[in-house]
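Excluded from the complex is one protein chain; the other protein chains are retained at their positions.
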Amino acid sequence: MPQKDLLETIIEQVRPLLGKGKVADYIPALAEVDPTKLGIAVTTIDGQTIGAGDYLEPFSIQSISKVFSLTVALTLYEEAEIWSRVGKEPSGQSFNSLVQIELERGVPRNPFINAGALIIADLLQSRLGAPKHRMLEVVRKLSANPHVIYDKRVAASEYEHSARNAAIAYLMKSFGNFNNDVDRVLRNYFHYCALKMSCADLSKAMLYLANRGQSLSAEQVVSPIQTRKLNALLATSGLYDGAGEFAYRVGMPGKSGVGGGIIAVIPGDMSICVWSPELDKNGNSLAGTAALEKLSQALGRSIF
Amino acid sequence: MPQKDLLETIIEQVRPLLGKGKVADYIPALAEVDPTKLGIAVTTIDGQTIGAGDYLEPFSIQSISKVFSLTVALTLYEEAEIWSRVGKEPSGQSFNSLVQIELERGVPRNPFINAGALIIADLLQSRLGAPKHRMLEVVRKLSANPHVIYDKRVAASEYEHSARNAAIAYLMKSFGNFNNDVDRVLRNYFHYCALKMSCADLSKAMLYLANRGQSLSAEQVVSPIQTRKLNALLATSGLYDGAGEFAYRVGMPGKSGVGGGIIAVIPGDMSICVWSPELDKNGNSLAGTAALEKLSQALGRSIF
Amino acid sequence: MPQKDLLETIIEQVRPLLGKGKVADYIPALAEVDPTKLGIAVTTIDGQTIGAGDYLEPFSIQSISKVFSLTVALTLYEEAEIWSRVGKEPSGQSFNSLVQIELERGVPRNPFINAGALIIADLLQSRLGAPKHRMLEVVRKLSANPHVIYDKRVAASEYEHSARNAAIAYLMKSFGNFNNDVDRVLRNYFHYCALKMSCADLSKAMLYLANRGQSLSAEQVVSPIQTRKLNALLATSGLYDGAGEFAYRVGMPGKSGVGGGIIAVIPGDMSICVWSPELDKNGNSLAGTAALEKLSQALGRSIF
Partner (left out) sequence: MPQKDLLETIIEQVRPLLGKGKVADYIPALAEVDPTKLGIAVTTIDGQTIGAGDYLEPFSIQSISKVFSLTVALTLYEEAEIWSRVGKEPSGQSFNSLVQIELERGVPRNPFINAGALIIADLLQSRLGAPKHRMLEVVRKLSANPHVIYDKRVAASEYEHSARNAAIAYLMKSFGNFNNDVDRVLRNYFHYCALKMSCADLSKAMLYLANRGQSLSAEQVVSPIQTRKLNALLATSGLYDGAGEFAYRVGMPGKSGVGGGIIAVIPGDMSICVWSPELDKNGNSLAGTAALEKLSQALGRSIF
């Protein structure tokens, strides 16, 4: 179990990296974030959460929400139903490429690229009466924070810049791999991405990934074997086109978002969340990755 | 530590899969192998090796040799020198695609696809007087088997069908990322691929990956941190375009070869080798993957 | 000037090809056409029209409408405005590929592939109050046939299967190269494609391409130099991915549609239209192409 001191040391060690990355600016609402924010939180399987820096301040979780979506889908569908619609392989391409979808006839490579997450959102739409409401419920419960909300302004801003995601969804539809109204699914998808959570919220919410599927409130979210599989997918596909580099440097399953958050997991031990809005060339938090690397080294722990 | 009984049970459990895959036939010498061969061996960090089935019979290790090449390169070069020439990311493409190399201007995605392994072979050529001889020495020592040899007939057969690998090497050369004579590097590369080793040999030889860089003979082959990184690369890129599926089902760093062998590692515990010549659509041993999946389940062990 | 006899002979010579191609079936309304239809019409610059076979029967002109759209755009915009939004080069790809649009950042290769025609439709939308109405007006006038209509059933059927074209339009929009509402432009675009015209109508309507921009009714539709340029674009990009083969065999600027029509031009002499619903692998009328080849040989005329 890391001490609060260690987390504070790490924060100070990586702070000099601020200014070396680039805040996501494809939508105005994200570009406004204070680029100097920096936080880390760790939740251990005994239920303790510690943190350092801006770890209590909510931020836009963006693609980290894809972990929640897939988790909810795993509770609604047989695995085979999911994997007939989306693959399990790293994409080897920029995270929103249409080339692969065209070459592989409408089936995206994995559920953590945009195309795959849209498939998962389409699956949720088919089974849930009110997917936005349900997602909020799930996330509040997992994080034990009833105050988690959607940032409506971010969701609206994403929707206004949704042409590329619409192109992806229509392309998959043209191959018969999209069942619901594209516009409706996009609106829900952008809400998931617009969840506002802090490092503390996220490290708590992801604890089930470290704890054989059991959440902070001792609920069995998914089975132990499903948890192992989720971690395997995160390890190979969670960091866009930087999964190899992340495994090499950090050695933990993880998922990043363009809001600058990254969650990571040491199975059997702890879930972690870091936040720093500036991104590297692969769209992953630059200082956040460095903080995870330092934590991994300090603890002498990785999955490898 | 698994018991010999367990390995024998697994062999019998997966035997019914024989006949469902396809032996590699791109060179005659490989196509002649008996498709019913099936073996497994495990070497634990205490130095014990057990096995079942045809685990003592040598086979063509093919791409498994890429692990040895990279390991030797790590002992000859600074890491930065290596990673300026080859990437660390999954390819997301068929294992011998030229498209990626063209789009990414001569830098292959990782050292475990053919293009990347040719870069490593080019690096070895630049630093070693007699690379073929040295590789044999290394492999004999790691496996504690002085009788490991190159199958000259396989090496010659590969060379006769080397047009695609020559195209890859020349393409990288055209981008300034290949330094030695293409023909000479190809000849050595095909020899590495033509190493004949048994499951027992390979599980022993790979022990350093499970044992923080220390070989069966207690030699520190690479550092603990390098070992961790090797495993990270194997986990994300070791199984061609099936790395995600392999992580999902087996949950171990691993490397496969078209000869039907797969090596896998549980860091801190054991190295494993399976062999069954019939391949799945991704070019990985079909029954071999199933055997590893069963072993992972039986031991309740995976990295995730 | 060809004689009616010649056209009838050609029709009989190519009739044995019926049954060797495949009627377009991506929308039900097109799949229902009688595959044995076969017609040819020629309009000479002195204003005479002759024909043979089913040359008076209206069919769905589909992509032939792209010639009309571009022609109207040339009357509404400066050339530079058009060519900043769409290229002039052959695509070298299947006619509805998204790969090229992604690689070339939203600018389609030419105005005769779907993506390029959608750009032209977007341009028309921006300048015309009622584009559908205007297009009908133009086409009726060019063909001197006030009874030309849209086939509403075909337009509706196309719209119901529009996912791929929607994907293309949204992808271009994501690169900033689409200005109007995608849905609205698609509806108009599908109407243009659903124009019903006979070979006689089309050979008359295209006369301006053979007559230095002057229509059957002696109206100067576009300038002589613009006419030359239109013919140049048709020669290099009018036949999808079969432009080279068409130039090689027929040697005339031309434009095909999946309804089985092809128009072709001998500048200074005549405009031609053939119709036979069965298509070759490139999506061009199989017997139609053969008929044009025979006409070219019989007249000893081509542009080469």
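All chains are identified by letter, namely A, B and C, in their written order; residue positions are counted from 1 within each chain.
Definition applied: a residue touches a chain if its C-beta (ideal position, glycine included) is under 8 Å from a C-beta of that chain, and two chains touch if they have at least 3 such contacts.
Fair warning: this is a prediction, and the values are worked out from it, not measured in the lab.
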| item | value |
| --- | --- |
| Chains in view touching the one left out | B, C |
| Option from C:49, C:69, C:237 or C:256 whose C-beta touches the chain left out | C:237 |
| Contact with the hidden chain (one of C:39, C:87, C:131 or C:261) | C:87 |
| Omitted-chain contact residue, chosen from C:85, C:109 or C:187 | C:109 |
| Residues in chain C touching the chain absent from view | 87-93, 100, 109-110, 227-229, 231-233, 235-237, 241-245, 247-248, 251, 253, 267, 302-304 |
| Touching residues (missing chain, whole complex) on chain B | 97-99, 102-103, 163-164, 166-171, 173-174, 178, 182 |
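As a working rule, only the chains that are shown with their structure count from here on.
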| item | value |
| --- | --- |
| Maximum centroid distance from chain B, chain identifier (CA atoms) | C |
| Rounded Å distance between chain A and chain C, as computed from the means of their C-alpha atoms | 48 |
